[in-house]
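Apart from one protein chain that is not included, each protein chain of the complex appears where it belongs.
For subunit A:
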Amino acid sequence: MSILVIAEHDNSSLKQATLNVVAAAKAIGGDIDVLVAGENCGAVAEAAAKAEGVNKVLVADNAAYGHFLGENLGELVAEVGKGYSHILAAAGTTGKDFMPRVAALLDVAQVSDIIRVESEDTFVRPIYAGNAIATVKASDSIKVITVRPTGFDPVAAEGGSAAVEQLDVVKDAGISAFVSEQKAESDRPDLASAGVVISGGRGMQNGDNFKMLEQVADLLGAAVGASRAAVDAGFVPNDMQVGQTGKIVAPQLYVAVGISGAIQHLAGMSDSKVIVAINKDEEAPIFQVADYGLVADLFEAVPQLEEELKKVL
């Protein structure tokens, strides 16, 4: 078996999710090559070459891939990937965008968002917002798979010394173009891989009040997340949404503040190791999954939390 892992990156650094995907590839077994497609992405290729268990790094460095447009990546990955038994990418918004195109171009099914590998053709994935866990078997000759990073512990980022090979395949479909982006700037850790996440919901009342959570987050080295209601209301940007249709997180500690615990929210955080809920409604469903529940008004509890943490940290 030979597995092609598509690296997730921003042209300058390799995203940790790639290491989780390599771990999924190791669980399948076989030679693992990593494809780095981007523009001026040499540093990413070097980082990928050091990852544990990587056999070879293929680099497609061209302006056509600079913004990871699905039309171009889809064609590239279908072309490079057709010689492999498995093609894997992280189930982030980039992988979700181009991987189904790869599958369609190869005329094979895609298995989305796997959390476990049972064998080379059998995988486990959540369905119905995580209310059911399906074991599915893929019959196509090439398996196109997106991997939920929280399902696999990352391989070591250092220690490997894979060969790096430049590809000169340029696939520019010419039907789409990048216009602009609005990147959320934050010095805090990445939500998807942070060890501690503190999220706010509709109970926060407005965006300014999220500053209270940010102060606690800074003490804990945490990322800040949100419920859909908080994003829809415009308190915080969309990339902070945790849940079935937002980001999936599984930190050591997840603190839900003013979040009721709708099933769609739980789908994104219920694999966290320890869950804390702060909510003034003792009947809120979030308490059914919380290891530690505090029934309190968040406007009193969160400032107190900041003070108490300062004492012990």
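Just so we're on the same page, a contact is a pair of C-beta atoms (placed from the backbone, for glycine too) under 8 Å apart; a residue touches a chain by one contact, two chains touch by 3 or more; residues count from 1.
In the analysis below, contacts and distances are computed from a predicted model.
UniProt records the chain missing from this view under the protein name "Electron transfer flavoprotein subunit beta", selected from "Electron transfer flavoprotein subunit beta", "Phthalate 3,4-dioxygenase, alpha subunit", "Fe-S cluster assembly ATPase SufC" or "Cytochrome C". For the chain missing from the display, the contacting residue among A:S13, A:N131, A:Q166 or A:N206 is A:N131, taking the whole complex into account. The chain that is not drawn here is touched, among residues A:G42, A:G207 or A:P237, by A:P237. Although one chain is not drawn, the whole complex shows that of A:S13, A:N40 or A:Q304 it is A:Q304 that touches it. Listed here are the subunit A residues that touch the chain not shown: 10, 67, 69-71, 74, 92-94, 96-105, 107-113, 122, 126-140, 173, 175-184, 192, 196, 220, 228, 231-232, 237-239, 244-245, 247, 252-253, 263-264, 270, 273-276, 282, 287-296, 301, 304-305, 308-309, 311-313.
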